[in-house]
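A selection of the complex's chains, in situ.
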Amino acid sequence: MATKKETAAFEAGIKLGALYHQFVGTPVSLETAESLEQAMARSISLQPHVRRVEVHINREMLKRNVFGYGELEGRMIQAVVEIDYLGERAVARLEYDPAKDYPLMSLVH
Amino acid sequence: MATKKETAAFEAGIKLGALYHQFVGTPVSLETAESLEQAMARSISLQPHVRRVEVHINREMLKRNVFGYGELEGRMIQAVVEIDYLGERAVARLEYDPAKDYPLMSLVH
């Protein structure tokens, strides 16, 4: 049977997977990035056992296309999720890894 | 070849299809609905030829689950999109049709 610590880690994974796949593809620009960050963080904060969610969209990667906006790509998202599962804590992060050219999700605590 | 009016209608369709399929499934509650409405409207407003986007999430349908929140369903979304394509206008709406039990998208102008 899973320990509380393992379940906290599992819950953290769910949140990052949800955050990523719900919002990738959303039209976004420098002007709307903050509104989108807030909606993303607040939405995932509703899920079970969440204590904290922080979302930051990398403005430098947010290049404008010919129509003056871009789309949210996974590598633009920096996020931290903190879970409290029955007193056990897990902290996980989503962050672009330039060496691997991959939006890496990792358990940091 | 398509007329400007037909193209305006086409563009309006794109925006409603995008709005719907990007955001359905997002966790939402009474407390976060406004933040999500704003992010949805601002995001779709960035797309080409958009003049106006209004989004309203039906609070009465927003029932809480056992964890105190719900998920955005298509039938909860009321939206109006106005397109200006080279001077030709199209206005389209997404609204739940209770008789058909269907989130209907229609061209209203």
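In order of appearance the chains are A and B, and numbering begins at 1 in each one.
Convention: a residue touches a chain if its C-beta (ideal position, glycine included) is under 8 Å from a C-beta of that chain, and two chains touch if they have at least 3 such contacts.
Worth saying up front: this structure is predicted, and the values here are computed from it rather than measured.
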{"item": "Where 2 copies are displayed, count of copies in the complete assembly", "value": "4"}
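Assume only the chains that are shown with their structure count from here on.
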{"item": "Centroid distance [mean C-alpha coordinates] between subunit B and subunit A, Å", "value": "24"}
{"item": "Contacting residues of subunit A [partner subunit B, same complex]", "value": "18, 22-23, 25-29, 31-32, 35-36, 38-40, 42-48, 67-69"}
